[in-house]
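If you scroll down you'll find the structure; I have some questions about it.
What follows is chain A.
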Amino acid sequence: MGILEVKNVNKRFGGLQALSDVNLSVAENTVHAIIGPNGAGKSTLLNVLVGKLLPDTGSVMFDGQSVLGRKPYEINQMGISRVFQTPEIFGDLTVLENMMIPIFAKRDGAFRMHAIESVRNERAVVQQAEDMLESLNLADARHDHSASMSRGNKRRLEIGMCLAQEPRLLLLDEPTAGMARADTNNTIDLLKQIKDERDITIAIIEHDMHVVFSLAERITVLAQGTPLVEDTPDKIKGHPKVREAYLGETAAA
Partner candidate 1 sequence: MLGLTRKDAILLAIVTVVALLAPFILNPFPTNSGFAQFNAGYPDLMQRFAIFGIFAIGFNILFGLTGYLSFGHAAFLGVGSYAGIWMMKLLTANIIPGIAASIVVAGLFALIVGFISLRRSGIYFAILTLAFAQMSYALAYSVLTPITGGETGLQLKLNDPRVLDGALAPGERAHANLFGLDMTSSIEMHFGAWQFTFNTGYYIAALVLVLAFYLSIRIFRSPFGMMLRAIKSNNTRMTYTGLNARPYALAAFVISGMYAGLAGGLMVAMDTQVGPERMFWTASGEVVLMTILGGAGTLIGPVLGAGLIKYMENIISKINSGILHEWFYWMPDGLEDFVITLVYPFVGKGWHLTLGIVFMLVVIFLPGGLVEGGQRLRRLAQGKRAKKSATQTNPAE
Partner candidate 2 sequence: FTNDPADQSTVTLGFNVPQSGPYADEGADELRAYELAVEHLNGEGDGGMMQTFSSKALQGNGIMGKKVEYVTGDTQTKSDAARATAKSMIEKDGAVIITGGSSSGVAVAVQALCQEAGVIFMAGLTHANDTTGKDRKANGFRHFFNSWMSGAALAPVLTKEYGTDRKAYHLTADYNWGYTTEEAIRNSTEALGWETVNAVKTPLTQTDFSAYITPVLQSDADVLVLNHYGNNMVNSLTNAVQFGLRDKMVNDKKFEIVVPLYSELMARGAGAAVKGIFGSQNWDWKLQKQLGDRYIGTDAFVKSFGEKYGFPPSQAAHTCYVQTLLYADAVERAGSFNPCAVVEALEGFEFDGLGNGPTLYRAEDHQCFKDVVVVRGKENPENEFDLVEIVEATPVDQVTYAPDAPEFGGADAKLGECNAGA
C-alpha cells in the first residue's frame, strides 16, 4: 500500500471530463513523477489532492486517512505540501519572514495566538529559516521584499518554504519551469539531498525531462484525464505511445 492512494477519481468541468477514473498509488519514500500533455489533468489531480477541488467521485487516501472534504490547511497539517505552478509566496513580506511562516505552521499547527511574544525571540525559528535560506542560496536576499525577486528565485523560495514544513508528501507542480539551468540542477540536487536526508515522498509534475529522469523512480503518464501507463523511467522513455503523444523526438533523444 502506498502512502497516497487515489482510487477511481473523476472530475468534470462543465462538458469536460478533466479526470476520468484515475487510479494512482505512490509508494512511501519514492519520487513519483506525473507527466503528460498540456491539459491532461495533472494540475487538476494535484488540486484534488490538496483539497482545492472536490472530485465528483472516487477516494483519496493519505497514509490510510481520507483527505476528501477536508480543508486545505487540514490536509497540509496531515503532511502534504504543495508548490504551485505560478509561485505563491507572501509578496509583502521579506524573504526571511516568508520562510518563517511555514516553520511556525509546522510547530504550532493551524492556529495559535502568539500575540504578545516578539518574533525576534523565536530564535529557533529564525535560525531554522536562516539555515534554510542558506541552503537555497537565498541568504543574501533575506531582508528583501519577496515580491521584487525574479521569478526563478520566487520559485526557489516557494520550494524552500514547502520543504521547511518537513512534509511527508511534497507535491511539486513544475518546480523548475523558468529556472536557469544552473538553478535547475541545484534544485535537483536539493531535492535529492532532502530525499536522502529524511523520509519524504515526492510527487512531481514536470515537463523538463531532464528533471524527471534525474529524479523519478516511477512515472505515471496522464493523458486526457486518464493514466496511460505507469512504469520506471527507462521503460517510459522507450514506450512508443508515450513518445508519440508526449515526448516527441527531441526530448526522448
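Inclusion criterion for the candidates: all candidates are chains of the complex that A comes from, given by their letters.
Basically, contacts are C-beta pairs under 8 Å (C-beta built on N, C-alpha and C of every residue); 3 or more make two chains touch, one makes a residue touch a chain; residues count from 1.
In this text the structure is predicted, and so the values were computed from the model without any measurement.
Comparing candidates 1 or 2 against chain A, the one that touches it in this complex is 1.
In the complex of the two chains, the chain A residues touching candidate 1 come out as 50, 71-73, 76-77, 81-82, 84, 88-93, 97, 100-102, 104-106, 109-111, 113-122, 125, 161, 165.
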